[in-house]
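Every protein chain except one is present and positioned as in the full complex.
And then chain A:
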Amino acid sequence: MTTYGAVLDALGDPTRRSVLELVAERPQPVGELAARLPVSRPAVSQHLRVLKDAGLVTDTAVGTQRVYRLDARGAAALRAYLDRFWDDSLAAYARAVEQDLAPEERP
């Protein structure tokens, strides 16, 4: 279950954001990611685990390696945001319907 909080936590760490940005460029294995970052391979693995738990990346086995790519469920974070956005917007809409139109706004 991807939660909004997990997504936010995952994005909160600058190194983790770098990992995510690299994965977003193209699917790649841990070793390749570690080679491009100033942190150890185990650290990259740890960041990938957090990103995976947050639903931002997903991994598939390719031969002996695990290749990481962006997870379409990353959309879950944006969905959480829009969920709240529409709650507020539709409440404002309902209030507008129930107010009298100003004379100049009458059709």
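What we mean here is this: a residue touches a chain if its C-beta (ideal position, glycine included) is under 8 Å from a C-beta of that chain, and two chains touch if they have at least 3 such contacts; residues count from 1.
Everything below uses one rule, namely that contacts and distances are computed from a predicted model.
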item: From "Metallophosphoesterase", "Sugar ABC transporter permease", "ATPase" or "Xanthine dehydrogenase family protein molybdopterin-binding subunit", the hidden chain's UniProt protein name; value: "ATPase"
item: Options A:35, A:62 or A:90, residue touching the unrepresented chain; value: A:90
item: Absent-chain interface as seen on chain A, which is shown; value: 7-8, 11, 17, 20-21, 24-25, 70-90, 92-98, 101, 105, 107
